[in-house]
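In this view, the complex is presented without one of its protein chains, the others remaining in place.
Our next item is chain A:
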Amino acid sequence: MESINAKYVSQKISKSRWRPVSHSSLQQADIFATGSWDNEDNKISFWSIGSHGSSGVEDGFEGDPQLLCEHKHDGDVLDLQFLDQDRIVTASSTGAVTIFRHHQNSQTISVSQQWARAHRYPSDNAPCTGVVCSSPEIVTVGEDGRIIVFRADQEGVIRVIDNADSSTIHAVTYLRTTEILTVNSIGQLKLWDLRQQSNSPSQILSLSGDRVPLHCVDRHPNQQHIVATGGQDGMLCVWDVRQGSTPFSLMEAHSAEMWEVHFHPTNPDHLFTCSEDGSLLHWETSSQSDIPSFLQGGRNSSMTSRSAMAPAGGNQSLINAWLSGDSSKGRLETTHMLPSQTLSVNSLDVLGQCLVCGTDGEAIFVNRQVPV
């Protein structure tokens, strides 16, 4: 395993995200944004990993990420997403949702818009825990159990779902353009149809066993009904939201909370997870069939599954794989991507062959040659 170098940045990194690249330009990832937490003065920062195509790059780690610019951030950065090429949205522990604009020419950052106290309790602030956007729409969730929909460049909120959840909503993602998926601290996935006016979810899914809090969720880039979640017990669950209310397969991934799970955006046979236990895992399937093995459900030689119930109805071949207990329909490989003994890896993002992650050891790791 090639050595991966840490860049120490004097701040605990809570989130790291690649700036999106337009598919047409065949550009590689070169700029990423980070947010810090647990500081008296938190910051958001933009970094560059320099140009590609330079020769003699043996192991892909030529040069450290260079700081382009940074800006003060009020409260911990609990989530961060790129709205477009120049703007990011952050979720703050003060309950504020803020849009920052990165001025590429002058390498400065300015606050473009802010909704302070978007998430709140009657007498206190409530941290905003997750944000997802599909420009110009922004959806946020928080410890107050609210779901809020904003539009960039429009003051005020578009829609609020109060008491969407009696527990903390930890993460949100788009399922379709009008449907979102949230995960909460009593182990439930909830589907919300934003076209409906009702304040109830259209579907609730949960594990049949213990109500383990879920911390992260990501949707398969091509198959919109396939969703992966990770939670407090470090288990990776893959769900099919069309059928049944329980996960399709469960895999022991980490020995502590899983903070983020990401399908690779263009190679979805690859999945990445990071955890409080200080590890970052790269999951790769190499099945003959079109369906990756972790979607085939049930037991696999390198997975340990708990009591996941067989889904009712549904695709015949999938159920056969489950019932026959055939473990070799596909192969699942996991690789550790970081040297051991790092503190918690709080965040990761992957784009093309580039992966960036941030840790509580105040280090950023960039890998430019992820084997995908």
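Structural remarks
Operating definition for what follows: a residue touches a chain if its C-beta (ideal position, glycine included) is under 8 Å from a C-beta of that chain, and two chains touch if they have at least 3 such contacts; residues count from 1.
What we mean here is this: contacts and distances are computed from a predicted model.
Looking at the choices "DNA repair protein RAD51 homolog 4-like", "ATP synthase subunit b", "Nuclear pore complex protein Nup85" or "GATC amidotransferase", the name in the UniProt record of the chain not drawn here is "Nuclear pore complex protein Nup85".
Contact with the omitted chain, checked across A:S106, A:Q197 or A:Q341, is made by A:Q341. Checked against the full complex, the candidates A:P20, A:P221, A:P265 or A:G361 give a single residue touching the omitted chain, namely A:G361. Between the chain not shown and the residues A:E179, A:D240, A:E260 or A:E276, the one that touches is A:E276. Of the listed residues A:S10, A:S24 or A:Q197, the one in contact with the hidden chain in the full complex is A:S10.
Of the residues in chain A, those that touch the hidden partner chain are 6, 8-12, 14, 37-40, 76, 78, 93, 121-124, 126-127, 129, 143-145, 163, 165-168, 184-186, 188, 190, 201, 204, 206-211, 213, 232, 256-257, 276, 341-344, 360-363.
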